[in-house]
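Input: one structure, supplied below.
Note that one protein chain of the assembly has been removed; the remaining protein chains are unaltered in position.
Chains: A and B, in written order; residue numbering restarts at 1 for each.
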Amino acid sequence: MVTKLRSAVGHMLLYGLLGVVALFTLFPFLWTLRTALSTAGSVFTFPPRFLPEKAGLGNFTEVVRTLPVGRYFLNSVVLTVYGVTGTLAVASLAAYPLARLDFPGRNLLLLALLGTLLLPNEAGFVVNFLTLSQLGLVNTYTGVVLPSLASVVGIFLLRQAYLAIPQELVDAARVDGASEFRIWAQIVLPLSRPALAALGVFSFVAHWNSFIWPLVVLKDPDRYPLAVGLLYLQGLFAHSTRLIAAGTVLAMLPILAVFCFAQRFFLRGLEGALR
Amino acid sequence: MRGSRALPLASSRPLLRPRLRTALVAYLFLAPALVLLGVFTFAPLVFGTLLAFADYNILRPPRWVGLENFRILLEDPAFWVALRNSLRYLAVVPAIQLVALLLALLVNRRLAGITLFRAAYYVPVITSFAVAGLMWNWMYAQHGVMNWVGLRLGLLPRPFDWLNHPTLALYAVMLVTFWKGIGYYMVLYLAGLQALPQELLEAARVDGAGRFRTFLSVTLPMLRPTLLLCTLLSTLAAVKVFEEVYVMTGGGPFGQTTTALLYVYQKAFQEFRFGLAAAAGLFVAVIGLVLSLLHVRIFREGGLRPW
Partner (left out) sequence: MRRAVGVVIALFLLAASVRAGTPGISLEFWTISLRPFFTNYITELIRTYEGQNPGVRVHWVDQPVGAVVQKLLSSLAAGAPPDVVNLNVPMAAELAQQEGLLALDGLLRPEDRTRYFEGMLGSFRIGGRIYGLPWYVAPPVVAYNGEIWRRAGLDPDRPPRTTDELITYAKRIKDHTGLYGFMPNVNGTNLLQRFQEAGLPILEDRRAVFNSPRHVQELEKWVRLFRQDYFPEDTLRRGYLGATELYTAGELGMLITGPQFLLRVRHENRAVYDRTRVGPYPLDRGRVIHAPLMGLSIPRTTRRPQEAVRFALYVTDDRNQLAFCRIVTIFPTARAAARDPFFSRLPPNPTPEDHARTLSARQLPLARDLTVVVPHQGELMKAFRDNIEAAFFGHKTPKQALDDAVRRWNARL
């Protein structure tokens, strides 16, 4: 009886603690949602009002009416799909020899890759833009995604996952005369699905949210992704806090949805990666 | 390294040809990554390093100036303030790591609705810096929620602009880094915890060790690879902090929240002094390198090889 009571109290305390932390992590988003849903009154009152005033979707329809949100959204989808597939392809190929083949220069390569994580790359901005314009890739989606396709963190993540695959499986395939490419494609990749999912989510977030680089590379506003297009809400003539809040919520919803959907995968993937 | 076991067949054949073949196959696999990294990561790194010895504004060709940029840097008090702030920023690392680890322990159990809490903690991670900056600007404004809470709790004498306070602004920005970071590292710790062999934890419990004892003597030592990874990533991120500061204070008031990388950015894109920016960038790189070597060393003394 006493232990039961103690565990009930413990549970309550635990949920209380979890709830407080959740309030901290979610509050800015909820506050933005409140602002986005208020259609009247002032945005900044003191003391603050925690529920929307004249709640409605007016701000959202206004954003959709003033900006080609649908188009931006599609652009974002295209860019993100392009970026995620590319990142996965490049990293999953590169991680294979680094994990499972013995070849000259491997250790040097691993060190060099780690080095890129340490060094800041402020010149990258300018040099990469010049390179892209030499290649004629300015104002293309390829130009936007290409510089970030080879993700060093991604390569390491997948390498760790590949290392965890039992050697016997690979050996058996080699005895059967399978090529390294087939081993990679038919044994290693399917077994690393959770890690691939994890990297997929990471790179989805990165590509969906990126706005500085697309802004620099893309000339044509019709090609802007959502994160860039919403900058127009903070213009010279119309800087409406409620519309910005609504735009912010619109930009975050897809990523929230993807995360909720991929969450299970995601945790399992990291598990494999860190073993 | 585990990969060295990878060629059982190769060792039974004549040496040269299979080795060559393996190398060829390996580099074919690596080719896309190496080409991309070479063009978009290593080339700018080399160029950036060279620029540190030049005067360059993008529009005119670079002019070599030797060590001039470094002399200017060392004499610029603003640069030292920026370095000091970047080092101060390291204070956020233990805070994030401790809370993230505790959170991971809290949510690493079967409870109704626990996945919802995990997701809630991850929301800041998937929020872009542009959006996070906007949201927290509203939070910290003189008429914002933070002031209201502070007043209600009797912690503040009067509302003020948090992001414009000469000493507190940097810590206000750190709180945002903390907010954005705990979910990220929580997931990494959670993954590490779930990968631990359950038998060992069971054994400890059977031996009569309490929860706390089990954590200290079994869980924590076995989590060490994850701890190393997380603290290293977090340390480097703190030294290289840029986005939070850029979107919230822009380095002000009077440079009191300028961090090293923000200084680099300002020199490059506001003053068009790319050579000076590159020199400052080199400084940051060296600091990052020293810190990570120290870091790995500390962990290695505990008998761990990081990679």
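Assume a residue touches a chain if its C-beta (ideal position, glycine included) is under 8 Å from a C-beta of that chain, and two chains touch if they have at least 3 such contacts.
Given the structure is predicted, the values throughout are model-derived calculations rather than measurements.
> Just name the one of A:126, A:161 or A:226 that touches the chain not displayed here.
A:126
> Pick out which of A:114, A:138 or A:256 touches the chain that's been left out of the picture.
Considering the complete complex, A:138 is the one touching the chain left out.
> In the whole complex, what residues of chain A lie against the chain that is missing from view?
Considering the whole complex, chain A reaches the absent chain at 40-46, 66-67, 82, 85-86, 89, 125-126, 129-130, 133, 136-142, 185-186, 189, 215-216, 219-221, 228, 231-232, 234-242.
> List the chain B residues touching the unshown chain?
57-60, 78, 141-143, 160-161, 163-164, 166, 249, 252-255, 266, 269-273
Just so it is clear, only the chains that are shown with their structure count from here on.
> Using mean C-alpha positions as chain centres, tell me how far chain A is from chain B in Å, no decimals.
Inter-chain centre distance comes to 16 Å.
> Tell me, which parts of chain A touch chain B in their complex?
11, 14, 17-18, 21-22, 24-29, 31-32, 35, 44-48, 89-91, 93-94, 96-106, 109-110, 112-114, 116-128, 131, 146-150, 152, 155, 163, 167, 170-171, 174-175, 180-181, 184, 205, 208-211, 227, 241, 244, 248, 251-252, 255-256, 259-260, 263-264, 266-267, 270-275
> So in the complex, the part of chain B that touches chain A is made up of which residues?
2-9, 19, 22-23, 25-27, 29-30, 32-34, 36-37, 39-45, 47-48, 51, 58, 103, 106-107, 111, 115, 117-132, 134-136, 138-139, 141, 143-145, 147-148, 159, 179, 182-183, 187-188, 190-192, 194-195, 225-226, 229, 236, 240, 261, 264-265, 268, 274, 277-278, 281, 284-285, 288-289, 292, 307
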